[in-house]
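One structure below.
All protein chains of the complex are present and in place, except for one that has been dropped.
Take a look at chain A:
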Amino acid sequence: MSSYKRNKPPGGFKTYVDFVEFEERPIDVPEEIVEVKAEPELLPGEIVIAEANNVLKFAPLKTNKTGISGTLFITNFKVSFVTSLPVDTKEAELHERSLQNHFLNVHDVCLSEVDSVNQFSEGSTKKKRLFYNAPLPPRLSGLQLVLKNLRIINFSFKFTPAGEDLRVTQALLHHAFPPTIDHLFLSCGHPPPSPGIPDFCVAQDWERELHRTRCPNWRVSKHNEFFNLCSSLPAVVVVPRDLLDAQLDEAAQHFQGTRPPVWCWGSLAGAALVRMAQISPSITDKQQENRMMGLVHRCHPKKLQPTILDLDQMLPSLKDIQISYMKLRELHTPDDPVQFWEQDRHYYSRWESSRWLSHVSKCLEVAKSAATAILLHNSSVILQESEGRDLGAVISSLVQLLLDPHVRTIRGFHCLVQKEWVALGHPFSTRLGHTRNQIEEQSPLWLLFLDCVYQVSLQHHASLEFTSEYLVALWHAAFCSLHSSFMFNSISAKYTATAVLQRENPHQPIYLRPVWSWWAESQSLLVSEQNGTSENCLGKKHSREAFLNVHYIQSLLESLSATGALRRIRDPLSSAYHTWHRIKFLFESSGTLPFDSSCPVASLQLDTPLRIDVSLSSLKPWKDCFCAWLTEPATLTLNESESLLKRSPPNSQHWKHLYQIYNTLKGHLSDSLTNGTLK
C-alpha cells in the first residue's frame, strides 16, 4: 500500500510569521525558481497604483501560519498578489469555478469585492477596521481583507520595506470604496463576445417573449425610450393592450418610483405575471391602482379576477433579510481557530436563529402559491411591492422557474435573470454595496434568490441544466466590476455610467461585459481534448463541466433512448431533434452559448410544475456557498484531506460515459447522413 503522497521539502522564500507549533506543511515547489521581477497581468486601461514587496499572504485560521511570499499590487481594478509559489488547492478549485477567471488570476481580488479592510498586529487577535476617510497609523504590520463573498485574506508586512505598506493600504482604501459606480473599473478593454441572449432592452426581445409564452392581450410599449416614464425600467415594457401610452404616463405618477405595472411572463391560457409598485405614500387616491388592476383583469381572455400578492406583507422586509445575512456572515468569517470551534459547536442553531432559511422558505412558499394560482386557477398574479424591484424580482423569477421548463435551461435562466433582474431594474449597486453610499439600503436579495434556486435544485436534481456550483459562481460574480450585469441599479444607470466613462476617456472605446459572456469563452472538455485548444483571446479557456448538471443531460439522453426517438432525430418538428441539438450544443459549441439564438426556443408548454417542499426541515443550509472560502483550521499535521480525493471532479465518471454516449450517437448520425437513407 502506498500512502499519502509526500512532497518535497519547500524551497524558495518561505517564512513562518508565527511560532510554529506543528511540523511545517509541505508545499510543492519546483526545483529551481528563477527570480524575475514580479509583474501583475494588466488589462487594457488598467494601471498599477501602488506596490509592496516581500508581502506574506496566508489563509486565515491556519494555526501553522505558513505564509507565501510575493509582491502585492493595487491597480485601478484589482488587488493582485504575485508569487511564484504554488497556490492552495482550495483557492485553485474555486478559481477554476468562477466566472471571472478570464481576467483575474487565482491570487487576484477585484477591488469591488472588498467589503472591509482591517489592520492587525502580530501576536494579538485585536484588529482595527480602517476607513477610507480616516488617517492611517504610522506603520502597519498586517492587513486583513474581508471580501463580500465571505472570504478573508491576510497579508503580513513584516518583511516589507517601510512605507510600501502604507502606500498600498492607502491606494486600496481609496479605490475600493468609490463614491459613484463610474469610479469602478467597468470596461474590459476588449469587445466582449456576444453572450447570445436577448438583453430585454429592445422591443424585439419582449415581443419574442410574448410570442414564446403566447400570452394574449398584452402589447409592447416603447414609451420609456428616454427613461422619462421611469428611470428604473428598461426602454421597452409590456403593458395591457388597452392601455394607451398617455395613460401610462399618468398612471406612473401614482406609483412609487414612478413605476407602472409591467408584464413579465404569462401563459397561453391568459394568466399573466405582473410586477407592480405600491401607490406612492403621498397619494391617497387609489383610483389609478384600481384602474391598473382593472386593466390586468380585462387582459385575461376569460376575465378572471387577478390574484394580488402584497409581497411587503407576505415576506420579510429587506432589512430583515440583511440582518439575517449579517448573522450568517459572522458565522462564516471567524477570526481565529478558537472562534471557529466556538461557533462550530452551535453551527446549526445559529443557522436557525439567523432566520435565513425561514426567509428562503417564505419566498418559496409565496412563489408556490403564485404558481398554483396561474396553473390551476388560470388566474393572473400581480406581485405588489414598494418599488417592485426587489422581492418582486425574487418571486417572479421563482414562479417562472417552477412553471417554465425553458427557464430551467442555462440559456433560459440567463434570459430570466436578464429580464427580471437586470432589465427590470433590481438595484444591484445599492443592495450589494458597490459604492460607499447608502450602506443602510444593502440587502442581499440576489443571494436569497440564488439560495431559493439552490433548494429547488436539491429537491429536483435532474431538472435544472446548471449545477449549484454555477449558482455559487453567480453570487461571487456579482462583486466583480467587470460583470456589467450586476453593477448597476438599472439600465438607465448603466447608460449614464457609460457616458461618464466615455467623456473621461474620449479616445478609448468602452466595452461593458455581461456576465454571460463567460460561456462564449469556455468550452466542454470534450472539445478541448479533440482540438487540443486551451486558450482564447484573453489567454485562458475554461471548461464548462462544473456548471453543467450531468443528471439533466442524462435525462435528455434518456428521452432519446425511447423507442423511435432516434429515427425522428432529423425531423425538425420532433422533440428528438430539439433534444439532440441541445445536447450537441452543450458538448460542442465553443465561442457561443449553448444553443445560440439561431436555434429557436420552442413555445412554452406548461406541463408539470416543479413541486417543492418548503418546510424548514426540507431546506438545507447552503454550505457550498456560505462555507466556500472557509477552511477548517488545521488540527492535524496534514489536513489536506479535502484536496486529496475531491480533486478528481466528482462527476468525472458520469462525464466519461456521457461523452461516450454522445460520440456513439454522433458517429451514427454522421454515418446515416452520408448514406442519406434516414431522413
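Operating definition for what follows: a contact is a pair of C-beta atoms (placed from the backbone, for glycine too) under 8 Å apart; a residue touches a chain by one contact, two chains touch by 3 or more; residues count from 1.
Assume contacts and distances are computed from a predicted model.
S.K.: Can you match the unshown chain of the complex to its UniProt protein name from these: "N-acetylglucosamine-6-phosphate deacetylase", "phosphatidylinositol-3,5-bisphosphate 3-phosphatase", "Replication protein A, subunit RPA32" or "Response regulatory domain-containing protein"?
M.R.: Hidden chain, UniProt protein name: "phosphatidylinositol-3,5-bisphosphate 3-phosphatase".
S.K.: Could you tell which one of A:K222, A:H346 or A:H377 touches the chain left off the display?
M.R.: Of these options, the touching residue for the absent chain is A:H346.
S.K.: Of the residues A:N228, A:Q287, A:Q438 or A:Q660, I need the one that contacts the missing chain.
M.R.: Reading the full complex, the residue touching the unseen chain is A:Q660.
S.K.: Among A:R167, A:H190, A:H461 or A:K584, single out the residue that touches the unshown chain.
M.R.: Per the contact definition at the top, the residue touching the missing chain is A:H461.
S.K.: List the chain A residues touching the unshown chain?
M.R.: Chain A touches the missing chain through residues 1-4, 23, 340-341, 344-349, 351-353, 357-358, 458-459, 461-462, 551, 554, 557-558, 560-561, 563-568, 571, 613, 615-618, 621, 623, 627, 630, 632, 635-642, 644-646, 648, 650, 653-654, 657-658, 660-661, 664-665, 668, 671-672, 675-679.
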